[in-house]
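The other protein chains are all here in position, but one chain of the complex has been omitted.
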Amino acid sequence: MVGGGPGAFIGAVHNRAAALDGLAMLVAGAFSSDSAKSRIQGEAYGLAPKRVYGSFEEMAAREAALPVGERIDFVSIVAPNHVHFPAAKAFVERGIHVVCEKPLTTTLNDAEELCRLVRRHDVVFAVTHTYAGYPMVKQARALVQSGALGTVRKIIVEYTQGWLYHLLEQTGQKQADWRTDPARAGAGGAIGDIGTHAEHLARYITGLELERLFADVSTFVPGRKLDDDANMLVHYQGGAKGILFCSQISIGEENRLAIRVYGTKAGLEWHQEDPNFLYVRYPDGPTAVYKPGHSYLAAAAQRGSRMPAGHPEALLESFANVYGNAMRVMLARRDGRTPDPLDLDFPTVQDGAMGVHFIETAVRSGREGKWVDASYDPPGR
Amino acid sequence: MVGGGPGAFIGAVHNRAAALDGLAMLVAGAFSSDSAKSRIQGEAYGLAPKRVYGSFEEMAAREAALPVGERIDFVSIVAPNHVHFPAAKAFVERGIHVVCEKPLTTTLNDAEELCRLVRRHDVVFAVTHTYAGYPMVKQARALVQSGALGTVRKIIVEYTQGWLYHLLEQTGQKQADWRTDPARAGAGGAIGDIGTHAEHLARYITGLELERLFADVSTFVPGRKLDDDANMLVHYQGGAKGILFCSQISIGEENRLAIRVYGTKAGLEWHQEDPNFLYVRYPDGPTAVYKPGHSYLAAAAQRGSRMPAGHPEALLESFANVYGNAMRVMLARRDGRTPDPLDLDFPTVQDGAMGVHFIETAVRSGREGKWVDASYDPPGR
Amino acid sequence: MVGGGPGAFIGAVHNRAAALDGLAMLVAGAFSSDSAKSRIQGEAYGLAPKRVYGSFEEMAAREAALPVGERIDFVSIVAPNHVHFPAAKAFVERGIHVVCEKPLTTTLNDAEELCRLVRRHDVVFAVTHTYAGYPMVKQARALVQSGALGTVRKIIVEYTQGWLYHLLEQTGQKQADWRTDPARAGAGGAIGDIGTHAEHLARYITGLELERLFADVSTFVPGRKLDDDANMLVHYQGGAKGILFCSQISIGEENRLAIRVYGTKAGLEWHQEDPNFLYVRYPDGPTAVYKPGHSYLAAAAQRGSRMPAGHPEALLESFANVYGNAMRVMLARRDGRTPDPLDLDFPTVQDGAMGVHFIETAVRSGREGKWVDASYDPPGR
Partner (left out) sequence: MVGGGPGAFIGAVHNRAAALDGLAMLVAGAFSSDSAKSRIQGEAYGLAPKRVYGSFEEMAAREAALPVGERIDFVSIVAPNHVHFPAAKAFVERGIHVVCEKPLTTTLNDAEELCRLVRRHDVVFAVTHTYAGYPMVKQARALVQSGALGTVRKIIVEYTQGWLYHLLEQTGQKQADWRTDPARAGAGGAIGDIGTHAEHLARYITGLELERLFADVSTFVPGRKLDDDANMLVHYQGGAKGILFCSQISIGEENRLAIRVYGTKAGLEWHQEDPNFLYVRYPDGPTAVYKPGHSYLAAAAQRGSRMPAGHPEALLESFANVYGNAMRVMLARRDGRTPDPLDLDFPTVQDGAMGVHFIETAVRSGREGKWVDASYDPPGR
């Protein structure tokens, strides 16, 4: 991994995502351009010290020198935008696959150069427009492809946040700092950071590419160096029209990425903050609400779910919270430490016994048709 | 891991959850009582063959014989209910920590025996009442504890599913098969499988324990051997009353676990299928909607989130879907295989270049105040 | 009208509802057992003084003495529960049709006596279980009748309020006062006031009648004389089972009447506080959301709407608010009074001119493809 040092959040997300299905594990990294910080982060991940590097150049050179099978299979680039191009170039030129954060680069020249390098060195190169990974987004795309919407006429897509409603970049907040700095973020503020996701989402679902646009770009917060809000009229190839807007000053909004597509036969709507619901509206019948995990979904949508229907993916993290607390208590035991009180928050064997008592009590009440005593004090509490 | 062989779903969930924060990785397992199936599953997980066992007895004995540091730190028991007790006992008696699925055992005697063994051998023992792991459930609990609801008067808790609306157990569906078999599931059908989650959730949030109950227990599907629906009147210690119901024949419902708690000052409501919204209602002010990732939340609720506000935990899996496809294409390249067409579904370097072109176009339109051409064909497409 | 004097709210609702389609207008009333109050209310309604009575006995006798065509066609009885029986009896026995609030009477004997009287005198007698009037409730009923749900297995119906969470009846609040007084309300508190609506709604939608029930009835607020909460297990004729609960101490809830019905083929759900959405869930397809005003609905559901799709019935009152303010200003002008500042809140001719300017501006910008000045100061502002 390149980037993702102390204080970043997206590095840990990439790491968890890559490891989720057991297909990859983190073995090397240049987590910061400050080699001390990189080392600290490498230790936090439990990496071998010799594979924690002080720069992506060093990492690319030294990893490429390792035999295939020992060296990294691919690199994730999660550093600020201005690092994407040189880092990606360094790995691509050595024939190492790349997963890179968006926006790809800070200039179009660099982006095109990367396109050519990827072709020349024949590597796999993925950009994490992650919202395309949601099962219901894949279902939306499949519905458009199937013709269920008819010809697309109108697309309304937005990515609305509020966290930059004040001059957060001057408070030392690291996320705000580089995102509002043209030297590290590139030409776009909100446009680059989140507008690109909106553009990709509309294209991914409908297959339509932009033809022309008219943008009203604003910087609402005095002292900010890049845009923090943009409203655009957009025309797509083939005649569809619409609106694309992005904002980081829409106060109180968290991460409102949402899209509506209207065709000649039906319309659809999806919201990222409630990602398990896809609405399809018809002119002459009830609205249909699609949810993940069902056999009636398109193949790509089915494959995107790791849970049965009705179990939101969040359940995995809920599970992980139970495991995490229990494991932290185990570690404290091992090390002879008193556990953090917050770690004691997991269901115990006594909770389990209370559950079994509940079952027996309920079954007995049902059988006998009367009130039964349900109080119970399990052993060892 | 004990259980979680081919055809199970919860094994993979446990495995991912345990590994999510990098605190654990799977190293050994007795995945099935059929040793061939266990071996197949072990290979799927990439485990060393010598640590894939044909029975939990063998696993417990052989792992316990390994030196500390080499042997497993804890075991996850995810087999059907009737295996929980003997398996848990085998590990607890050898001083190995346990994470066990619910219901803990099929009889109260066994559950109490486990309570005593856990105390005697001084191990950590967690039961996966996972719904307690959601950040908004923790926030609900913190609100009750803080007195924000006043004294609790009424609790309505339900766990409603529909998947057993017909005799699914006779179609060879493995999940339905053991859950409806008294020999493997225990005395309760829906009551044991999901009713216990409802009971735990109410207790976890309110801290109140049952005092007595009256259950109307039904088996709606002819030929089924255990209950598939139960409606209960419940009284809690201290005077709160309420309803607890569970069902697996409520057709069309997926996994509707939901709770409402009414006190003397305020009431709250939470739904598992939309887990990032907690509603708190007051008699004389607007309803408050809590969401994860905010600094205004209680410490336990804050700690339960791995994402910033507005990024549902599902985003992690959406990320993993992008990674997974890209990695499968890398593997196909390595092995000289043609990738599965479904695997080609990830954003490429050309998508990235199109994003950069979009940024430049939008910024230019904004600056010039006019329509600009937004069409673009990136190199190498 | 009998009842509906100063301080009541349901009288005005009945009056507006009866007049809404121009089929009826209020011409006579005994609004209070206090004849001064009755007179005041009659004046507020602009009635002829001779048709405002001091008691229902007087009203029944004197109206019945008028020639047909002059006398009332029917009477609405909206007084507290204990008045229903004698008042209804007085009119029925004189051959006058009756619309009566629920619960019908305070004792079953009285109710049965009324049933017999209605038959003997051959009058039309309606009880205002009004929730049966919603278009989506009628659609739900039609779906059950059509067999779309298969055989009904489970019904969950609730009527949950919170307004009586404290001893409101001792603050002089008139609504709370009689509803918690056994002499005027009858044997049931929450059960009579709202539980009966829940019972009727389930019966109306499913056509199923109760067979037996088990009730857990509570009075949570110390000093209250009737129940304020009840949770019931219910069995319906034909084998369906379920839960029926009602509460007036569920703090923060307003008027949460909701029902779910699960059959062998599909399930449905409806919420009174969001009455224009009916959800139908299937085991193997997307959830269907029905809304009023569409031609795909059942005849009874279509007839229940006065608006096109997407125009909630609330729009009528929103309209009435615009009219009301404008008309109050007209009245103030007529009477030479200064209007209440709140009455000035309606769109004026200048607002209209601004709208026309907006149209012209937008059309011009669209035609010319450029920004146009949209500011405008209409004459006479």
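As written, the chains take the letters A, B and C, and residue 1 is the first residue of each chain.
Throughout what follows, a residue touches a chain if its C-beta (ideal position, glycine included) is under 8 Å from a C-beta of that chain, and two chains touch if they have at least 3 such contacts.
As the structure is a computational prediction, the values presented were derived from the model and not from experiment.
> Considering all chains of the complex, which shown ones does the missing chain contact?
A, B, C
> Decide which residue listed in A:Phe9, A:Trp178 or A:Tyr282 touches the omitted chain of the complex.
A:Tyr282
> Would you mind spotting which of C:Gly5, C:Gly42, C:Pro80 or C:Gly293 touches the chain that isn't drawn?
Of the listed residues, the one touching the omitted chain is C:Gly293.
> Which residue among C:Ala28, C:Val52 or C:Cys100 touches the omitted chain?
That would be C:Cys100, which touches the missing chain.
> Touching residues of subunit B against the unshown chain: what are they?
Counting over the whole complex, subunit B touches the hidden chain at residues 280, 284-291, 294-296.
> Name every residue on subunit A in touch with the hidden partner chain.
Residues in contact with the chain left out: 153-154, 156, 162-163, 165, 214, 216, 218, 220, 229, 231, 233, 235, 241-243, 245, 247, 249-253, 260, 262-267, 280-283, 287, 369, 371.
The rule is simple: only the chains that are shown with their structure count from here on.
> Which chain lies at the heart of the structure, taking centres as C-alpha averages?
Closest to the centre of all protein C-alpha atoms: chain B.
> Please name the chain that ends up farthest from subunit B once chain centres are defined by their CA atoms averaged.
Following the centroid criterion, the farthest chain would be C.
> In whole angstrom, how far does the Cα centroid of subunit B sit from the Cα centroid of subunit C?
Taking the mean C-alpha position of each chain, the two centres sit 43 Å apart.
> Go ahead and note the Å separation of the Cα centroids belonging to subunit A and subunit B.
20
> What whole-Å value do you get for the distance between subunit A and subunit C if each is reduced to the mean of its CA atoms?
47
> Where in subunit A do residues touch two or more of the other chains?
Each of 291 in subunit A touches at least two other chains.
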